[in-house]
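Yeah, one chain of the complex is gone here, protein chain that is, but the others are all in their spots.
Per-chain numbering from 1; labels A and B assigned in written order.
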Amino acid sequence: MLLDYDRLGWLRVALVGFTAAVAAFLLLPVVFIVLLSFGSSRWLAFPPPGWTLKWYQQLLADPTWIDAALTSAKIAAMAAISAVIIGLFASFSLVRGEFRGRQLLRGLLLTPMVLPVVVFAIAVYAFFLRIGLAGTTIGFVIAHTILALPFAIIPITAALEGFDKSIEDAAIVCGASPLQAKLRITLPSIRIGIFSAAIFAFLASWDEVVVAIFMASPTLQTLPVKIWGSLRADLSPVVAAASSLLVGLTLCLMIVTALLRRKLSR
Amino acid sequence: MQESSFRRGSIAGLPAGSGSALPAIILVGLFFIVPVVALLLRSVTDPEPGLQNYAALFGSDTYVRVFLNTFLVASVVTAVTILVAFPVAWMLAIMPPAMGSIVFGIIILSMWTNLLTRTYAWMVLLQRTGVINRALMGLGIIHEPLPLINNLAGVTIGMVYIMLPFMILPLVGTLRAIDPMTLRAAALCGASPFDAFRRVLLPLSLPGIAAGGLMVFVMSLGYFVTPALLGGTSNMMLAEMIAQTVQSLLNWGLGSAAAFVLLVVTMALYAIQLRLVGARRAGGGL
Partner (left out) sequence: MTPSFLSISAVRKTFGAFVAVHDVTIDVPKGEFLTFLGPSGSGKSTTLYAIAGFQDPSSGDVLLEGKSLLSVPSHKRNIGMVFQRYTLFPHLSVAENVAFPLRVRRRPDGEVRRKVADMLALVRLENFADRQPGALSGGQQQRVALARALAYDPPILLMDEPLSALDKKLRQDIQTEIRRIHRETGVTILYVTHDQEEALHLSDRIALFREGRIEQIGTGEDLYLRPASEFVAGFIGNSNFLPAEHLETAAGAATVRLADGSIVSGLKTAKPFGKGQKVRLMVRPEALSLTPGPASAALAVEIVDTAFFGDRRRVVARTAGGDEIDVRPTSDAVEPVGAAATGQRIYFDPASAFLFPV
């Protein structure tokens, strides 16, 4: 009866109430920051004494914010594309390969997700200092691709495991080459997995702070590094404006994802 | 390469089917394994060969306190996260889908929102003159602002906030896999709701709780951003200490040694977690 929603009685009232409270807790900072970004108080007083768009004006007038956002977008796009392509190849081997140590290989490729980022950050920073990639876009992309790779591999392998290989074999029996069969049959079938992989990989890089703090140079700053710097200096409302734009972006991403998934799964 | 690597064992000398993983192996090997191993070597070679860095690490009260504090924060965060996540996951597993999807939407929104954005919001909310203190004072519950930031309370609130989705989502799966009939059987056997919870529902969800809890614990151990922004100087965590040692003090040897300690603990717990859930399902939150 504890798993029958209709038969929980008073317990249901308590548990649903608790769930609503937790949902409110999860929503609170997101809503709060958006409200605050329109408040006129320099000192982030809440409720704000008045409403204003001046923090957005300051934000958009400051080329360092724009630059940082463009840098982030560029690096995240490149890292996501590399992670999805490399992850797609690796997934075929992880799902279909018949070799000893396959699980070990999977564990290895997923390790960057588990290892504390700070360890990887100082390791790759030291390494890049030595080989001259520190503070370069390519260095950024390589480091972020490694961090994004597990987020690409997990949904793609899951989709591939759910795909019946005999359908691909049937295409080959019908006269398609193995490559044609993969391109025309298998990839379209696992497109939701690939799409999720792209979203997760993009977010993994776009949101990444720790490696970015180490890798950043005065001329190469991602958005999180710019926010981090502002937070350490003071709690300027401009950060609230920037944050609100990021929340808006997340919402757009969620809606696009939901729509695309619905469309793709038809 | 493109086509042949798809085919099983088509590259001479490689195990069957491993060829298409080569780009990933090269990337991770060259830019992940090599730098991490090099870092670990540095802990016993910088500034000179020997174990002096580890001696310094474990010989100093300051660093031992950082270790203890890291474990304390991770344990508190894990415990609170489990307690908060379980009832939510329970309801999400059984509530009507229309209601549930609203809660799921909120969870995803919170999870996908920029980490710094969320932490920034908590910094503003929790500060001395922040909304929470003002609200509590306005309601007459407290008369002095509570110290909610730059201490354990701040770190716990901020970290639980971030970890909740990673605990709730896998737990929903665990709870959905339990047959509701089993709980009906327990009720007819005479088990009160409390007995049914304690003797049936909880033991049956324990694998999910353990796996999720371990994941949260591991993630908390090595967390950098939130403790650095919401925690205080007196309760610094390991990740922040590593970053500072390397970045500000430029003491690479000591930083590497601390990184190695963090790595060993993390990987050991990760191995246990893999045992619990099986390698295929590691990474739950996705």
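Basically, a contact is a pair of C-beta atoms (placed from the backbone, for glycine too) under 8 Å apart; a residue touches a chain by one contact, two chains touch by 3 or more.
For clarity, every value in this text was computed on a predicted model and none was experimentally measured.
Chemist: Would you indicate which residue among B:99, B:185, B:210 or B:269 is in contact with the undisplayed chain?
Modeler: Of the candidates B:99, B:185, B:210 or B:269, B:185 is in touch with the missing chain.
Chemist: Which residue, B:200, B:229 or B:243, contacts the hidden chain when the whole complex is considered?
Modeler: B:200
Chemist: Could you please point out the chain B residues that touch the chain left off the display?
Modeler: Interface residues of chain B facing the absent chain: 179, 181-182, 184-193, 195-196, 199-200, 203-204.
Chemist: Footprint of the hidden chain on chain A, which residues?
Modeler: Counting only chain A, the missing chain is touched by 1, 4, 7.
We adopt the following convention: only the chains that are shown with their structure count from here on.
Chemist: Starting from the mean Cα coordinates of chain A and chain B, work out the distance between those two points in Å.
Modeler: Between these chains, centre-to-centre, one finds 16 Å.
Chemist: Report the residues of chain B in contact with chain A in the complex, numbered from low to high.
Modeler: 2-3, 5-8, 15-25, 27-28, 31-32, 34-36, 38-39, 42, 84, 87-88, 90-96, 102-103, 105-110, 112-125, 127, 129-131, 134, 161, 164-165, 175, 178, 180, 182-184, 186-187, 193, 196-197, 200-201, 218, 221-225, 229, 239, 242-243, 246-247, 252, 255-256, 259, 262-263, 266-267, 270, 274, 279, 282-283, 286
Chemist: What does chain A use to touch chain B in their complex?
Modeler: 1-5, 11, 15-16, 18-19, 22-23, 25-30, 32-33, 36, 43-46, 85-87, 89-90, 92-94, 96-103, 105-127, 142-143, 145-146, 149-151, 153-155, 177-179, 182, 196, 200, 203, 206-207, 209-210, 213-214, 224, 227-228, 231, 235, 239-240, 243, 246-247, 250-251, 253-254
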